[in-house]
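I'd like to ask some things about the structure below.
One protein chain is absent from this view; the other protein chains keep their places.
Chain naming follows the written order as A and B, and within any one chain the residues start at number 1.
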Amino acid sequence: MIAPHLPALIVVVPLVAGLVALFLGRGHLPWLLTLLVTWAVFALSATLLGRVLVAGAPPVEYAMGSWPAPWGIVYRVDAVNAFVLTIVSGIAAVCAVFARLSVAAEIPAERWRFFYSAWLLCLTGLLGITITGDAFNLYVLLEIASLSTYTLVALGVQKDRRALTAAFRYLILGTVGATFLLLGIGHLYMKTGTLNMVDLADRLAGLQSDRVVLTAFALIVTGLGLKVALFPLHMWLPNAYTYAPSVVTAFLAATATKVGAYMTFRFLFTVFGLRVTFDFLSADVFLIGFSCLAILVASVLAIRQNNIKRLLAYSSVAQIGYIMLGLGLHNHASVTGAVVHVFNHAVMKGGLFLALGAVVYRLGGATIGELRGLGRRMPLTAAAIVVGGMGLVGVPATAGFISKWYLVAGCLHGDAWPLAVVILVGSILALLYVWRVVEALYFAVPENPSLPVREAPLALLVPTWVLIGASLYFGLHATFTVATAKAAAVALGVGE
Amino acid sequence: MTAAITPALALAVPGLGALLVGLTGRWPKLRETVTLVTALATFAVVASLAPGVLQGERPAVDLVEEVPGIRLALVVEPLGMIYALIASFLWIFNSIYSFGYLRANREHKQTRYYTCFAVAIASALGIAFSANLFTLFLFYEALTFSTFPLVAHKETPEAIRAGRIYLGILVFTSTCLMLLAIIWTYAVTGTVDFREGGILEGKVTPAVAAVLLVLFVLGTGKAAVMPLHFWLPAAMVAPTPVSALLHAVAVVKAGVFIVLKIAVFTVGVDFISRERLGDALCWLAGGTVIVASLVALTKDNLKARLAYSTVSQLSYIVLAAVMGSRLGIVGGSLHIAMHAFGKITLFFCAGAIYTAHHLTEVSDMRGIGRVMPVTTACFLVGALSVIGLPPLGGAWSKWFLGLAALEADRIALLGVFLVSSLLNVAYLLPIAIRGFIDEPTHAVLRGGVQEAPLACVLPIVVTAAGCLVLFVYPELVFQFSNQILR
Partner (left out) sequence: MEWFLQYHYNYLIYVVLMMIGLYGATAKPNLVKKVIALGMFQTAVFLFYISMAVKKGGTAPIYWEALREGQPYTNPLPHVLILTAIVVSVSTTAVALALVIAIKKEFGTVEADELGEFEEL
């Protein structure tokens, strides 16, 4: 009975749960509901991924309310979005385990149910964006995700009141971005008379020199650029990540920008198509240019940060640069690298921010000063930070290395060895900012040695190490992720 | 079946040892016992592979499929065997030496020290047995990161700064040059496996191959070819047993071993020789040999002098790899072993002198032979071996290197070897000779005979004896060298 409605359930279950959570009172019930729902959604997504990955299987299509395309809203799941769905729901499930203690420490009890409600709505939005095959539906779900994200960020106010200004700034820029997207979609509709992505792709194929289509392209790329925080449209990201509650930062860093990257893939590769995007508009030139700037400038900015959450936020901006670079190069290896990096970065950054959440849980903050000498006092948490950091650098045997391997191979396939150098220099810059943290953890004396600091509780350590462990596992045995990413690249029209 | 997993076991033993050392850290005696037992066991496992390899077996282990088409895999071949034997054999004596040195100098965080040491050896063995460039790179980076805590062991600002230089240079070169070359190789050939005769020939133009060779050699920062050598002198702040490991055995030898391995199994010796791919590198490495020797002359700090001597000697092996001669591979692989024994003796002596009398400068060591006769005698033996004089092991490797230079029709390199050997005489011999002949000038040397603790002296004697043994029985190494190219 469930099987045919699998795609719908992935969105509907968290949506309903988000509303129910509001009425579950002030205890831990909303959390329990969130936990159950996220794991259920993860199971559903994984099933869906399994179904899509069967060799030769067509994309799974689901017509909402049985209205067929192109009139109704259609969910269309291929290797690309099934993979992203699994990433998003998986990270959400792990973060949900982490959330109970972390949220209890950072958010007053009377707001818990609002928090979990917003969390579930945000998850709904992110999953919906990923699964939908309708451009306008995508916008609506994007706004659901964004509005709940602003709320989640602002809930960090208890810890630092600057969460409010960060959320406000994010709201303004996020809304501007989403509205650009809406406008672009409007232009597409005006020209083609459809909102269904597959239909759009069909009808746009012959229209590459149409001015309305070009305008739509410009508007959509700008809007997406704001949403994924592609340098230099990243201004909202560092503050939002820094002041949001720890678990929210982990969740957002691992999923929100990834869904943004997915949207970019979907619009540039599927809707506009490779021919319009790259052959006719040469979008690769500015995508690659901004990506290189993102990798280099954001990494340099990260080196100077003292607040580790902010440091990692800038690192995220740089890592988005890697994804966009792989996208811009649009050959099989580079797109494989970009898609696999969506996964790898989600796992590594999620794990790192969770580890920082554990530090915040014990110490109240996560500046480089607070991390001093923590290697002895919180050995497992510190080790998680080191392993995650190594992943960002792209040391072999971590997931980051796999992404780097394919991205560099993509550069060399595209005869663009200077870009390969940019990627490799980027990992050296990453080493610089990661190493500051490592030295503080292991080669410095604590600022306040008398302060009793114990290792984080298991409820925080286990989810952290699940993600960090995954980053190691998928660094040593990446056949699954790489094969899925390769299938995704093929689904995006970039075959070998 | 059992033989097939032995290479993996060779890595697992020190890995497990590292874990046990970490767990037994609270009981120093137990911890040291565990270290020693692990070292012995590791050597036993590695040595057990040797007879089979000599008979032409190539035990291989497939660990895991990394990404589609690339596997994390180990295979044992003669060149790797030499390096693995040297590293695991000298680890035994380095451990004994460490016990004496760390205790006498009351070093802190010894558990971390022994743990990282064991991990470093495991990584070194991983490099030795790697079956493809991917695996090799993985263990290469593991070796870099596991030795950082050893370099920065003292945790003084100076030590941490040196550690940063160490890590910075090694990771920068390996990532930006070596990894680029590896992925480039993968992009053009579709494989990263080591194959006899190389994989590049026919796939790339000689010009590209030459560029790749340069990237590989410079990217192997551990081979310390100038101008990327300065991590080595900087890392001198480490405790002396670490310097011995770093500068004589595991780390630098890993560098030159990789250069040899890539020359033989990725680029191909015949390809190098036919197209003269190594011309630029011959200049660079030849220059390094001479310049580093000259710099060594100017250093008064004994460890710094030895470090520059190492830089110079490493480039011998780089030259052997890139000059494009089959004899060069034999000479280079011999030199890995011969230089390891000679140089570790010298470093052990430097550490013993520091432990016994806290002397670091060469100018203070006049008359040291009267106070530390055994140490100074061993120093003399080590120095003669590094210079390459009979009856010591170093003579054989220099002999073959000289022959190789003739075979490759590069007379200039023969000159480089000769000049450098003379310079070796100039910067190494006076220390030992003055130690015996001169009157002590430094106050601490006025007393009677006072050697370092037995745990320090014993390894020195063994490694010095090793230099002699290797002259009399060069076939211990030579039989492997001879089989690298079939």
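Just so we're on the same page, a contact is a pair of C-beta atoms (placed from the backbone, for glycine too) under 8 Å apart; a residue touches a chain by one contact, two chains touch by 3 or more.
Here the structure is a predicted model, which is why all the values come from computation and not from measurement.
Trainee: Please identify which of the visible chains the hidden chain touches across the whole complex.
Mentor: A
Trainee: In the complete assembly, which of A:L49, A:M64, A:A167 or A:V259 touches the absent chain?
Mentor: Going through A:L49, A:M64, A:A167 or A:V259 one by one, A:A167 is the residue touching the chain not shown.
Trainee: Just name the one of A:L49, A:V157 or A:V340 that touches the chain not displayed here.
Mentor: A:V157
Trainee: Of the listed residues A:E143, A:D284 or A:E370, which contacts the missing chain in the full complex?
Mentor: Here the residue in touch with the unshown chain is A:E143.
Trainee: Given the full complex, what residues of chain A touch the hidden partner chain?
Mentor: Against the missing chain, chain A presents residues 136, 139-140, 143, 147, 150-151, 154, 157, 161-162, 164-165, 167-168, 171-172, 175-176, 179, 182-183, 186, 189-190, 238-239.
One rule holds in what follows: only the chains that are shown with their structure count from here on.
Trainee: Just the number, please: Cα centre separation of chain A and chain B in whole Å.
Mentor: Their C-alpha centroids are separated by 44 Å.
Trainee: Which stretch or stretches of chain A touch chain B in the complex?
Mentor: So the residues of chain A in touch with chain B come to 390, 393-397, 402, 404-406, 408-409, 412-413, 417, 420-421, 424-425, 427-428, 431, 435, 439, 442-443, 476-479, 482-483, 486.
Trainee: Sort out for me which residues of chain B touch chain A in the complex.
Mentor: Residues in contact with chain A: 64-68, 72, 134, 137-138, 141-142, 145, 149, 152, 155, 160, 164, 167-168, 171-172, 175-176, 179-180, 183-184, 186-187.
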